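One structure, pasted below without further comment.
Partial view: only certain chains, each at its native spot in the assembly.
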Amino acid sequence: MNGSEVIARLAADSRLGYSLRQEFYCDDDVFAADMERVIGRKWIVAGHVDRVRNKGDYFLFKIGDESLIIVRSDESTVNAFFNVCRHRGSLICTAPQGRVARFTCGYHAWSYGLDGALLAARLMPEDFSKPHNGLHRCHVRVFHGLIFINLSREPPVDFDAAFGDLAPYLDFHGVADARIAHAQSYPTTANWKLIVENFVECYHCAPAHPEFCSMHPPEALIAFGAGPSSGPAEAVEKYLPTVRAWEARAAGLGRPIGTVDDGPESSHLRLLLQRTIREGYDSETQNGRPAASLMGKRLGFDQGRMYLSFSPFTHLVATNDFAVLFLFTPRSTMSTDVDLYWLVDAKSSDVDVKRMIWGWDETTKQDKQITENNQAGILSTRYQPGRYSEHERRVVTFQQWYLAQFGLHLA
Amino acid sequence: MNGSEVIARLAADSRLGYSLRQEFYCDDDVFAADMERVIGRKWIVAGHVDRVRNKGDYFLFKIGDESLIIVRSDESTVNAFFNVCRHRGSLICTAPQGRVARFTCGYHAWSYGLDGALLAARLMPEDFSKPHNGLHRCHVRVFHGLIFINLSREPPVDFDAAFGDLAPYLDFHGVADARIAHAQSYPTTANWKLIVENFVECYHCAPAHPEFCSMHPPEALIAFGAGPSSGPAEAVEKYLPTVRAWEARAAGLGRPIGTVDDGPESSHLRLLLQRTIREGYDSETQNGRPAASLMGKRLGFDQGRMYLSFSPFTHLVATNDFAVLFLFTPRSTMSTDVDLYWLVDAKSSDVDVKRMIWGWDETTKQDKQITENNQAGILSTRYQPGRYSEHERRVVTFQQWYLAQFGLHLA
């Protein structure tokens, strides 16, 4: 029985509105199927172009057992290659980032251009074809400064059809022109689905995240903590007028208004929600004062924030003066990389990093502990799928979307 | 082929009087079957009530992949719960011990009473039933201060029928009223069966345990080192008069006299043997002098010691002034927790901990090394079941008992 068959059998015994069965979170066959059918077919952000500003700049991106080289080949092109020499399979780059004129494998010195073409391979037989031995390409697309990769062997979902409508928001926020002011890794011993499920609900915000909650109106977290349809219907209805009033004000300052709320049958389960933060706060910082210059095309502070999910693997949270990029990257069955990049206006020279990272650094450390405890508890023989609250509707949507990748639908 | 089938096949190829085949000690399927059919169905001591004296006191007990919360709910009740939130399966308690008014899951703040009842769960659907979502209970029974748990889903072996006859001995030793004077862990990289086999024979005492041997008559170790029927018949016959003479004397001082020697068909393979220690010694210490006050209902020192096995997983060795509780707790195929608790009279204020722990601390460190070397050697292709000596009769009985849990009997 292969992974997809295991998943079908498990799904047949699952109920909508309940957490998934144990095996989804700890079975190696399930993870292999996840790599093939889900992780391996989605457009996933590997980083921001600020990491590869100059020709020859590269960084490595690890996902599952793969190592990818993300490299700027020329002013207009970023390439992504599998970090595997075509000769005998060695890793070519081992330093996590750097600047190179070409890629030379440290083993036998086969060298490749920044476009992946095999440039030199000594002493090969006459019938050896260099053109057929370039680096294996990984699908890549730079969109408003974000570098999306797609591991698929087949032609992937059309990028523009999937993400084109997000352009105005990214444009307004100036994501393309941002620079990375700070980066931090939080490797987490938990299955990737537990990390996603944690991120797409705010039911745990009040008990687990005091710093985060201090920067937001409690009603906003209940109604819209994880997107347009994430909270109880009653709470949404009650808080909506506040959002609408803020939207009108923000639109006046040039902010594009709108929401995205992809359903289970969508390709990437995207999400976009904008709302106001705590009254009197200009930024998501401890005292509400900005930590950097206004970002993007803003004319002034509008007390708003945007939560944008490109997929369960990539999220962007933007306040007026900085944006946080969240990358959730599965590595193995119970191990996931969680990497945060704080983006600011490229011209911002007076960034207060400590104040800027305070909220999400604390929150992500808390989430790391939460999800690791969740993983540990699920290993019990007594774990059984539990009922979700009305505040976790987006988790249910995520699970439906996940199963839909295998052609499965919960009754 | 599932674990039980694997075990049946292996047993068919095994011989009475020889160590078990390699797979019994290192195969993951065998360990899974052990968890289900043996470890998961026995009454196993998790600790002493001294760890949970006051309402709300709790400690965690880890066995296999399970984390149990052992908690005092009120003056007369100790409960055991699976440490798994009924919401999404998170561990609820993460600190190894503490005192709480209720259990609140750190993830979404679902809270449970000390009786396991779900007290609070915010924003749940109307048809959600709190009474059906209390913590999963683990069978628990406090018997003379010892907290026994049983992981079984089905009604377990009747506790009183299994252990009731041991009451007079525990009563005499004052186990219920004892306090923990010292605790020490010796996590061991070996299958649990190797640790049990090590503990139920004294064939290795002379070569491996000089400190232990210095406190006992050599004849006693050969004849009765691991229970009434553990030594060679001849040695037993020769030493029995000494035991009988001591029993008469000890009975005069109020000690209840008797033995227990459960066979392979018993539920828990219990053992009880009392005998004298080295001449002139009042306690199992380096110089024979007591390290604490007289325990229990004693009228005076009687130079005796009791070895009481509740099961292969739990043993109690009691000298006149202290008792040592041994917990052997399987964690994974080749990993077992070994935890020792030294118990003294609760009113004893002048305990010499260093002298008290000397014998068993040294001995257990030696046993850790011995069993780890045993595990490593068994992985060889050349390991084959070896013949047991006449001093290891109890090991054979243990193996028969173990196989009987699977309905198997060696020819």
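We just call them A and B in the order they show up, numbering each chain from 1.
As a convention for this text, a contact is a pair of C-beta atoms (placed from the backbone, for glycine too) under 8 Å apart; a residue touches a chain by one contact, two chains touch by 3 or more.
Given the structure is predicted, the values throughout are model-derived calculations rather than measurements.
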Message: Please give the number of copies in the complete assembly; 2 of them are in place here.
response: 3
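Just so it is clear, only the chains that are shown with their structure count from here on.
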Task: Enumerate the contact residues on chain B facing chain A in the complex.
output: 65-67, 82-92, 94, 104, 106-109, 121-125, 128, 133, 136, 151
Message: Quick check on the complex: what are the chain A residues that touch chain B?
response: 17, 19, 22, 197, 203-204, 206-208, 222, 232, 369-370, 373-374, 376-384, 386-387, 389-391
